[in-house]
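A single protein chain has been omitted; all remaining protein chains appear in their positions.
The chains carry the letters A, B and C, assigned in the order they are written, with residues numbered from 1 in each.
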Amino acid sequence: MARFLIKRLFSATLTLFAVSVLTFLMFFALPRDPVTGMCPKNCNPERLERVRDELGLNDPLVAQYAGYMKGIVTGRDLGSAQGGHCDAPCLGWSYVTNEAVSDTIARVLPVTLSIVIPAAVLWLLLGVGLGMISALRRGTWLDRLAIGFSLTGASLQLYFVGAVLLIVFVYNLRLLPVPSYTSIFDNPVKWASGLVLAWVSLAFLFSAIYARLSRAQMLETLSEDFVRTARAKGLAKPKVYGRHALRAAITPVVTIAGLDVGGALGGTVITETTFGIQGLGRTAVDAVRSGDLPTIMATVLIAAVFVVLANVLVDLLYAAIDPRVRLR
Amino acid sequence: MDRPESAPSGQPGDRPSVPEQRANGDPYLRVRDLRVRFDTTDGVVRAVDGVSFAVERGRTLGIVGESGSGKSVTSLAVLGLHDARRATITGEIFLGGRQLVGLPEEEVRQLRGRDMAMIFQDPLSALHPYYTVGKQIAEAYRVHHPRAGKREARQRAVDMLGRVGIPQPARRFDQHPHEFSGGMRQRAMIAMALVNDPDLLIADEPTTALDVTVQAQILDLLADLQAEFHSAIIMITHDLGVVSQVADDVLVMYGGRAVEHGSVEQVLRRPQHPYTWGLLSSVPSLHGDADADLVPIRGNPPSLINLPSGCAFHPRCRYADRNGDRSRTEVPALSPTGEAGHLVACHLAAEERVRLYREEIAHVGVAR
Amino acid sequence: MSASQVDEAREAGSTAEAEPLLRVRGLSKHFPVRSGLRGRHLVRAVDGLDFDVRPGQTLGLVGESGCGKTTTGRMLVRLLEPTSGSIEFDGRDITHAGRRELRPLRQDLQIIFQDPYASLNPRHTVGRIIAMPLQVNGIKPPGGVKARVRELLETVGLNPEHYNRYPHEFSGGQRQRIGIARALALRPKLVVADEPVSALDVSIQAQVINLLRDLQRDLGLAFVFIAHDLAVVRHFCQRVAVMYLGKVVEIGDRADIYERPQHPYTRALLSAIPDVTKLGPAGRIRLAGDVPTPLDPPSGCRFRTRCWKARDICATEEPALVPRDGGRQATACHFPESGPVGAETGGPVDVTVEEVSK
Partner (left out) sequence: MSLSPVEGVALAEIESGGDAGAPERRDVLGRSPGQLAWRRLRADRTAMVSGVMLIVFLVLALAAPLIEMAYGIGPREQFQNLLDGFGMPLGYAGGVTGEHWFGLEPGLGRDIFIRLIYGLRTSLFIAFAAAVITATIGVVLGTLAGYLGGWLDAVINWITDLTLAMPFLVIALALTPTLVLRFYGEREQVSSAFGVGVLIGVFAIFGWTSTARLVRGQVIALREREFVEAARASGAGLGHMLFRQLLPNIWAPILVSFSLAVPQFITSEAALSFIGVGLSDETPSFGRMIYRSLDYLQTDPAYVFFPGITIFALVFAFNLFGDALRDALDPKSSR
């Protein structure tokens, strides 16, 4: 177990390192000079050069990268134009927003969490529930309805669903306010009403996928010998399905859910754009548009961290569910 | 069609181990004219087509057949494990005097695991991989003893594990199936089946997945437990050797129908159906002339979706021509032979069968 | 003296016997297995086998699961790389021969598999399946590939017109015949048959055994016949080697093994086979427990944990495979039995299963 964790964390670190290097290289090749973005009109060449020097953009690439990584681990001193000392984890200074990137992240990360976590709960409950029911009632109208639902959901686009929901609930019926983010600690009702459309549309699309997946898993499990054994013991159907079949069927669903949630935490770009909510994804998009290198780096890295951590967690979870899996 | 109205009984003195059953003679399980039909996309499949048999407490019925003979379908029908939406079951299944066909699912469920239990071929896939062996056994106990506490169920499960020959049962209780060896898993499976002391135990190829030395242990164990618990056992197998070792009565199935039925002595020593002859003469044996050719049955086992007309065995039968077209057109009824309790479904005349066996079969195969 | 020496001695005695076609010496296969925190571990799946197969001879390799018989078969046709020891075929050492060096020998050395469903490529026609060895080796038989395939189909008792059919259109027994035809395509001298009948229905088993016997007789094929069923082996093999946990515990001619087995394990195996000719409970030898895992085999004699004759020496000293009575039968046991099955000395000892499953 300990050995597994060490090995797994080592390979995760390696992956993250590779991601950071790749992103760094990719965005270093970004032709737009970040300094040009900082002073739009009245910059003379000398001033530009001075700022560039201050930012370390004239240093060799390796030195820049090393400085950046050092900042994350130990913090580092940035020029006075960038707010002086920057504590670990220092993600640099954004020339565009004029704030420390870590502050930006701290501001937008809760937004994305607020979108993803309730949505994930919703889509798992809905998707798995629907899949199970449809597997148990295979061939009935209920099953057909669920299949239709999941096929439709899998074929719909989030921005389209979002748009329709906005038209109906916000603009026409005026049941909900225009989507926005309020901290749950400030006003839980506003928090929920501002995000509920995002949850519903995300959950609708994802639950379609999960319904299909869990239906297939459940059907496969139902044909397993141990389910027959459970019935031969005289267990009532709810127990056979709930305790014996469900636990085995849910395992692969959990795996995929872990990875999906991990991916979504890195930024729900489309959702945030559709509903105009400034989360991690939207921040990343804005950063790319304005050539805000430190913010791009930070968002990409955070997204990668979520994916990699989700991978490790899923492995652990799998071992917790299935006693046959030995971590080593 | 002739039906065995009384339980086919072995010759007196066949098995002296079960004396009192012979006296009261009321079989615990009596199946009459059982038919199981599946409607598939390829047409109607008559997986079991009019099978009758009976088993008394303390006795063992061996059901023999190849793949597709309907032997497993029969046993699942007895337990009521077929999906009612897909399988149509007709006929009579009397368990301890109660007709199971048509009984509400809930009532059948109450009987499953308590009055009748089953062990399966592959214990690794038949046990739930995520739960400990002990938990699964305790669960089987608690279903039918709702008032039993956790501790009582655990104690009962540990006792059963010990009874089936698993050492250190208290420690083994908390292990998962994958931590058991193949033979131990089958023992655990047996412990689970017997935890409620059922009167009927159905064993579906319980030793096929096991090594031969372990198979011997398991067969011994079943015999011991039967002597102790006095349950009726149905042993489903393709292996005539296993049947000869454990069965009191034998039912030979082919293409979903019973072709021969009688005491083990009658079926294996004085068989009257050409299919049984074929099985016996094609089994490799440890005795006799090793250099002589085996005498196989020609052709292949039939598909239940496309069963030959008339006698299902006729395309493979060496004697089918002796009855003109009858073999092809008419399904032979399971009729009594000269001996009490011995039934055969064959168009050949009884005297001819006896003669054929003596002259052509008895000197080859197992009897040689 | 080892089993090979027995064979050599025999050879010296009767010059009429041909050179062995297959000569196996000290053949071993160890698989690395990672286990727990202790790191790597070796499974000695096959541990020092010696045996010979003469042209036209049939050798049966018998044993329970985990005895290494299948691994041995795969090594003989070089699907697995032996860890140590040597395999000599037709006078040439093929232990570590590469694909190119093996090419001329492939024609002489073929394998038949157990599972009639997995052993045929479902996407190929029967004709293509049977012609595959010809095609792979660039062989153009006189009269053409198609004629050869038809001939092979006929040889194994299938309709030659079925050339263009696909495997799924055949039953298990017929598929096994196709697998046999494929093995025969190159006119081999030696065929390794890995449990060729154990997946088949009883009535079909006999058909295939008879077919293999006919082929062996008509084509003068030598066989290494791998099986767990001693009764099947008895009907096919002239010589039999009994394996237990990666080792040969007894080897001898058919009559010796079946009528005068000397190793307690051979006796237990024979005794455990349910016999149709006897009604009621079978033989009196009952081994306790399962076969121990090859991950951690018992010290000394590997059979000792289940053996009723085990003494202290069995735990400390591994018995060598030595011939008895100067004959052709060799046994690896400190306390060999004699006489027919059922006349064992000493009763079966209750070996606790815990000891075994460790």
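Annotations
By definition in this document, a residue touches a chain if its C-beta (ideal position, glycine included) is under 8 Å from a C-beta of that chain, and two chains touch if they have at least 3 such contacts.
Computed from a prediction, not measured in an experiment: that's the story for all the values here.
Touch with the chain that is not drawn comes from one residue among A:Thr15, A:Ser193 or A:Thr255, which is A:Thr15. One of A:Asn58, A:Thr152 or A:Asn187 touches the chain omitted from the figure, and that residue is A:Thr152.
Residue in contact with the omitted chain (choice from C:Arg44, C:Lys69 or C:Arg182): C:Arg182.
Across B:Val45, B:Leu127 or B:Val295, the residue that sits in touch with the chain not pictured is B:Val45.
Summarising the interface, chain A meets the missing chain with residues 11, 14-16, 18-19, 22-23, 26-27, 29-32, 138, 151-152, 154-160, 163-164, 166-167, 171, 215-216, 219-220, 222-224, 227-228, 231, 263, 266-267, 269-270, 273-274, 281, 284-285, 288-289, 296, 299-300, 303-304, 307-308, 311. On the side of chain C, touch with the chain left out of the figure occurs at residues 74, 77-79, 99, 102-103, 106, 110-111, 113-115, 118-126, 129, 132-133, 135-137, 161-162, 164-166, 168-172, 179, 182, 186.
In this section, only the chains that are shown with their structure count from here on.
Most remote chain with respect to chain B, judged by CA-atom centres, is A.
Averaged C-alpha coordinates put the centre of chain B at 32 Å from the centre of chain C. Mean C-alpha position of chain A lies 56 Å from that of chain C.
Residues of chain C in contact with at least two other chains: none. Counting partner chains per residue, chain A shows two or more touched chains at no residue at all.
Within the complex formed with chain A, the residues of chain B that make contact are 79, 81, 85, 106, 109-114, 117-118, 120, 122, 125-130, 139-140, 143-144, 176, 178, 192.
Listing the residues of chain B that touch chain C in their complex gives 15, 66-67, 165-168, 181-184, 211-217, 219-220, 223, 238-246, 264-265, 268-269, 278-287, 290, 293-298, 300-301, 316, 366-367.
Of all residues in chain A, those touching chain B in their complex are 139, 224-226, 228-236, 239, 244, 247-248, 321-324.
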